[in-house]
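The complex appears here minus one protein chain, its other protein chains still in place.
Going in written order, the chains are labelled A, B, C and D, and every chain counts its residues from 1.
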Amino acid sequence: MTAALDAITVVFVLAGCFFFLAGNVGLLRFPDTLTRLHALTKADNLGLGLVVIGLMPRMDHPLSALKLLLVWALGMLAAATVGQLIARSVLRRGLPIWKGPQ
Amino acid sequence: MTAFPLLDPALCFVILTTAVLAVAIRTVFAAVVSFIVFGLLMAIAWVRLGAVDVALTEAAIGAGLTGVLLLSTVARIAKHRADRGDDVPILEGPEPDPAPTDPLPGLATQSLAIVLSAAVAAALVAAVALLPVPAPGLVAEVGSRLSETGVESPVTAVLLAYRGYDTLLEIVVLLFALLGVWSLTADARWGGQPGLRHLARPDGVMAYLGRLLPPIGLLVGVYLFWIGGYRPGGAFQAGTVLAAVWLLAVMAGLVPIPKVSGIRLRLALVIGPAVFLAIGLAGYPLHGAFLGYPPAIAKVLIILIEAGLTISIATILGLLVAGAPEERPS
Amino acid sequence: MSVDSLFTQPGLYGVTGALAIGIGVYGLIVRPHLVRKIIAVNMVGSGVFLLFGAVADRAAPGPGGDPVPHAMIITGIVVALSATALAATLTLRLSRETGRTALPPEPEDPAVQDKES
Amino acid sequence: MPGVVWGPDVGSGLLALAVVLPVAGALLILPLGRHAERVPHLLFMAGLVLATAIAYHVWIGGVLTAAIGGWPAPLGIVLRADGLSAVMLLTTALVLVPVGIFAAGEFQPRTADGRESRAGLLFWPLMMGVWAGLNGTFLSNDLFNIYVALELLTLAAVPLVTLEGKAGTLAAALRYLLFALLGSLLYMLGAALLYGTHGTLDLTLLADRVRDDASALIAAALMTAGLLAKTAMFPLHLWLPPAHGGAPAAASAILSALVVKASFYLVVRLWFDLFPSLLDDTGATVLGLFGAAAILSGSVLALRQARLKLLVAYSTLAQLGYLFLMFPLAGGGTEAQPWTAGAWSGGIFHAVSHAFAKASLFLGAGILVQGIGHDRIADLRGAARSLPMVIAAFGLSGLSLMGLPPSGGFIAKWLLLTTAMASGRWGWAVVMFAGGLLAATYVFRVLNRAMATPEQPLRLVQPVHQSRQLAVLFLALVSVLLGLVPAIPFELLQIGGGLSTVEGFR
Partner (left out) sequence: MSEFLLGAAFFLLITVAGGLVRVVLGPDQADKMMAAQLLSSGGIAILLIVGVGLQLEGAIDVALVVALLAAFAAVAFVKGTSQAGTGDPEAVGVDQLTTLRQDAPQGRPDSP
């Protein structure tokens, strides 16, 4: 039974790490601010969620598992709202917007 | 103990890179951002060193509040430059940076700085190397007398029982920092609301965040306050989280900060140190010494002190970040 | 004289603390902008606390460590924040009154204006 | 384990009160706001009574120690009051009472139209904070607790510099804050290294465990460098004149007379109690050279000042130099000489008499600024006629600065000079003579300008209340009185002092 739980942890944490890598590559490679927002709000949250799911079986008390979920929820809430605010501030300040690969 | 030997050198290297960035990076805003990242990595380093209490404090105060304080300072400096009609349009255009890069001083000062900082760093590395291997510490003493303090978490026992006098002076230091900040208001604005008046779109995302996060923050704050007795946590970390969410509600324009001359605000500031002082003086008859807690009721006294401290710390830290009153009192 | 103690976990963090102090001192002297000086002072503070934490970790390795230095570091961080808040407000006031964000080169005469009748 | 405090060791019970009283004062004044006029003066009086009680208990019962919370040394924090701490506590309380009376004329919590005044209200809790920081530093026997007390002192003193809201003082306050913060961090770094090596931060325990090895030297160097920055000693003195010159008179009196003395007191504690054997010739001579450079540069710069407050601020730099001459004369690793105790007492004596003289000078300068509208030395003609008591106080304090009999400064310099000559080190004696001469020039420069008969009598811009002039005169008289009856303070100083016994080192 613990081998199965360990396997879940390994798989999910690795997947989480992959999405964090994807997020970072996105942050560095994307052409303009608005597209980079995807890296921040999408890839990272998925990475964090997978890591949280991967770590949940390791928790000895169900309450700490709940706390892990709260951390993930907070992460998502922060990313969503901040992404919206930054996007609106970028638009308002009229920064150059990438119009596709001319 | 080092299950994965590569993690520590990597963490140290990234910490030092962020430190160099915070000093050497071109613009002031980027320096503040690097400093926020530095604070976060320090919190990870503290967890790696097993000091979870310190990690909590560093994450809440070092990375959190100090970062926000510096961010709002940079923004307000930009506002002052804009009000003065300086050339740099505030935060418009592709590379809007409020403060242009400031020139480095002459060669003499730079070389002096390099020599001095290298000397200090080298002396310290030598001192670290010279520290004796069987390191003396007070772990045993703290553990042996823990039962008399009525608290299980050793750090809370040290903070509030063994070295309670330090913590009393520390909350007084915090209060005097606030008095110092308030003393910098213009005379005409004395008595007004601290910080800038904030307005937000009623149905916008800011107001939504201002309504949603504070309850969660309150929950986390009370949780941190309560577990202070058993596990890492306590008044300082709880106070910081409460201050942060209170400021969030203020930024969302939902909650007005009470006036500086308001009596309720002043009592909230003073209650923490006052309760601590009263219990300290009660220590004379109860236990024969200042801040002496009789073991039987030590736990109750410590919880009382922590409750007072949490209220005062949350109020003081919130007002410290909000800054000196800038609004003309209505 | 145990140089190899530098490569154990506490030694490593102690050296990082020492180097962070060096970087902070350099930044404090070289950078004229006041917000950067505040950052440099905070960095020296964090370096001192990291070095103190490494010292504590040596006393009792593993989770927990020596609680006395940990309590002192928590006090130090709170004191550092209050000093930073005062320095930031002074900087803001200087920026609003004089428009400068750096200290004047040599200490010019403090404005003890004559209260001419 | 916890002896009943009301029994024989009443004295040790009082120690904690010396810090609790100012803190309680600050906490009381803030909510009272407009209605807190008389509270500070009552507290200053109570503080004077408390300081005398502590000094009395030290006088009859020897060194007092009080473990806070009943926790013994390595674990808890111990407050310790020996002769030196008792003298410094008394000086602080004795300087604060007249300064409080003086400041009452300038800082009222309630403005004329009944509103609460910013500076008027905040001045008093900040003074209480400085007082708590000072008492905390003088009494604490734990290195980290001293760090927190020093931070409280700095964070209460810096806002005093900018309290009058003048734009010029902002840069001075910022420079002061940055120097003080760096100083405190270096000090804490040294304390951290000592904890790492010896496992405790209690001074008495550390004094037995410290060996003269490289790590103790590095820790001592770091702590001394930090404290030199906070004492504005020669290489790190840039911040003091604009800060003390620009601050309001009552605040600059406290800053120059007491706040810089706290870090000097700690350097004395470090070098004479914690690392007595480490104070070899090189270390002591370096400190002495810093002192000599401070005397000469401070005095020369004081001569060139056009404004009285800045002249007095630069003279603080010079007089601090004398204090650091004590290290080569009293320490220096020379084998126990009968006169080394004299140099140690001479240094402390100079610190105390300078505190009274400097407080009187700054308050006098404050009255001049308020009375005749300016403090430009060139236009002081006729000031003696219109403000006789202030100029008389200026003369008396000048005596103490120059070190002429019968002032307290004379006794201090006499002790230092005899040690220098008895041990054949003429260099320090020459420096002291030069310093005294330069002090004489800048004091007399001001005096004869003030005594000169003006063409038309100098009109007072604003009448100065009698009690404020009496406060200035009282401080100058105490500084002179110290010279007339030095026996009692001399004996009090020797109790429990590191270097007090005549045969030199313990």
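Assume a contact is a pair of C-beta atoms (placed from the backbone, for glycine too) under 8 Å apart; a residue touches a chain by one contact, two chains touch by 3 or more.
Just so it is clear, the model here is predicted, and its values are computed rather than measured.
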{"item": "Option touching the unshown chain, where B:116, B:205 or B:265 are the choices", "value": "B:205"}
{"item": "Sole residue of B:23, B:56 or B:184 that reaches the chain not shown, by the stated touch rule", "value": "B:56"}
{"item": "Where the missing chain touches subunit B, by residue", "value": "3-4, 6-7, 10-11, 14, 17-18, 21, 25, 29-30, 33-34, 36-37, 40-41, 43-44, 47-48, 50, 52-53, 55-56, 59-60, 63-65, 67-68, 71-72, 74-76, 78-79, 82, 90-91, 94-97, 196-201, 204-207, 209, 213, 216-217, 220, 223-224, 227, 231-233, 237, 240-241, 244-245, 247-248, 251, 253"}
{"item": "Contacts of subunit A with the absent chain, listed as residue ranges", "value": "6, 9-10, 13-14, 16-17, 20-21, 23-25, 27-28, 33, 36-37, 39-40, 44-45, 47-48, 51-52, 55, 58-59, 64, 67-68, 70-71, 74-75, 77-79, 81-82, 85-86, 88-95, 97, 99"}
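Just so it is clear, only the chains that are shown with their structure count from here on.
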{"item": "Contact-richer chain pair [A-B vs B-C]", "value": "B-C"}
{"item": "Interchain centroid distance [CA atoms averaged], subunit B/subunit C, Å", "value": "13"}
{"item": "Distance between the centres, which are taken as Cα means, of subunit C and subunit A, whole angstrom", "value": "33"}
{"item": "For subunit B, residues contacting two or more additional chains", "value": "124, 127, 130-131, 135-138, 142, 162-163, 166, 170, 173, 176-177, 180, 184"}
{"item": "Chains touching one another, given as label pairs in label order", "value": "A-B, B-C, B-D, C-D"}
{"item": "Contacting residues of subunit C [partner subunit D, same complex]", "value": "21, 25, 28, 34, 37, 41, 44-45, 48, 51-52, 55, 58-59, 68-69, 72, 75-76, 79, 82-83, 86-87, 90-91, 93-94, 97-98, 103-104, 107-117"}
{"item": "Subunit D-facing residues of subunit B, complex", "value": "123-124, 126-127, 130-132, 135-138, 141-142, 145, 161-166, 168-170, 172-173, 175-177, 179-180, 182-187, 190-191, 261, 263, 266-267, 269-270, 273-274, 277, 280-281, 283-284, 287-293"}
{"item": "Complex contact set, residues of subunit D against subunit C", "value": "75, 144, 147-148, 151, 154-155, 158-159, 162, 166-175, 177-178, 181-182, 185, 188-189, 192-193, 195-196, 199, 238-239, 241-243, 245-246, 307, 309-310, 369-370, 373-376, 461"}
